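Structure first, commentary second.
As you look at this complex, bear in mind that one protein chain is not there, while each of the others sits in place.
Note that the chains take the letters A and B in the order they are written out, and that residue 1 is the start of every chain.
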Amino acid sequence: MTDDTDQLTDIEQDALAEIANMGVSRAAHSLRQMVGKEVLLSVPAVKIVTRQAASKLVERNNAKKLVAVMQSFDGPFAGRALLIFPESQSLELVRSIVGDEHSLEDVIDLEHEALAETGNIILNGCLATIANVLHRTMRMSLPSIIRGDGAKLFEVGETNSGGQFVLFLYIDFSIKKRNVHGFIALLMDLPSIAALKDIVNDFINGIEKQPSSHVG
Amino acid sequence: MPYKVLVVDDSKLARMVMASAFRRIRPEWSLVETTNADEALAAVSTVDIALIDFNMPGTDGLELVARIRQSHPGMPVAVVSANIQDEIVGRARELNAGFIPKPLTDEALAAFLSGAMLRLKKAAP
Partner (left out) sequence: MLDNTDLVFGPVFDTVDIGLVVLDADGCIVGWNEWMARVSLRQAPDVLGKSLLEVFPEVRHTRLPDVINDSFYAGSSSILTHTLNALLPLQSESGDPLLHNIVVRPVSSVCAKYCLLQITDVTVAVTRERVLRERQNARYHAIVDSAPDAIVTIDDNRNIQWVNGAVEHV
């Protein structure tokens, strides 16, 4: 058993990546209903990092103007889920969803609502799949939109109880041949990360155990 | 009659889930586990059935199915994926491959394997 609550073992990483991939695929299915064309979403990597590190990771390629859709969740583990894009990518994403025939101005008008809804679909896809696969019920809030740099999104420098760690996922989107990259970050305190790891390990152990004789 | 099944998935957990399901529904069959298209193509001639994850880096599952079809036009093959979109299911069908959704259930896997066994028995001389 692992004591390093701030690190993921290989198999835990795999389990979370696999669950996250199922979650975003479910979201892709919903998005496809709106977009009318194939939507591909995948989670190539999952890791646990500090909020400080997360604030730097989301600013890769020096993109400091970020847009995030935020939902809080609670249940056996609690925290906030953020879907984060550099501002330029968020407009690109909205345009690919609402359609090319709109002018840039129209897209900017529609951006807030379209982003809130798209973010809601993706975050719900992930959170609901996590709840489903791990056999737990969770409560989730409605989406809100936050803009700022990495430090603002991850509240670096503010003293608050816990909330030190972030379950960080890179996500790749492909909609109508446009590629958009973003991130999903689950901000949780140490007890919640520990609870999540316990539940994931139960899940993994459940798979490894041979069930009592059962004819399929 | 025990068959040999190729499992292609880059996720160790997903391979474990698959192996666990097989232990429950077809314990006497054997599995060959591979993590990417290259390993899969190297092993495909040694197996009777193939189960392929769609979402893999590099060559994706559907591309791999197309390659396998070039040398094994009749092998029962299924794409396994959480991505239940018309385009993906449609392309699998065009390649004469089945589709099994993730999260994997014993029922969905058993249904595909029953169909596969029938095809293999019919094809056997």
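Here is the rule we go by: contacts are C-beta pairs under 8 Å (C-beta built on N, C-alpha and C of every residue); 3 or more make two chains touch, one makes a residue touch a chain.
On a predicted model such as this, the values are computed, not experimentally measured, just so you know.
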item: Touch partners, limited to displayed chains, of the chain removed from view; value: A
item: Full-complex contact with the absent chain, from A:S42, A:S55, A:Q89 or A:N124; value: A:N124
item: Of A:L57, A:A114 or A:L153, the one touching the omitted chain in the full complex; value: A:A114
item: Sites on chain A contacted by the missing partner chain, in the whole complex; value: 30, 33-34, 71, 75, 97-98, 104-105, 109-110, 113-114, 116-118, 120-121, 124, 127-128, 131-132, 137-143
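Here is the rule we use: only the chains that are shown with their structure count from here on.
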item: Separation of mean Cα positions, chain B and chain A [Å, integer]; value: 29
item: Of all residues in chain B, those that touch chain A in their complex; value: 11-14, 16-17, 20, 23-26, 55, 57, 81-88, 102-103, 106, 110
item: Chain B-facing residues of chain A, complex; value: 10-11, 14-15, 17-18, 21-22, 25-26, 28-29, 32, 37-40, 42, 44, 132-133, 204, 207-208, 210-211, 214, 216
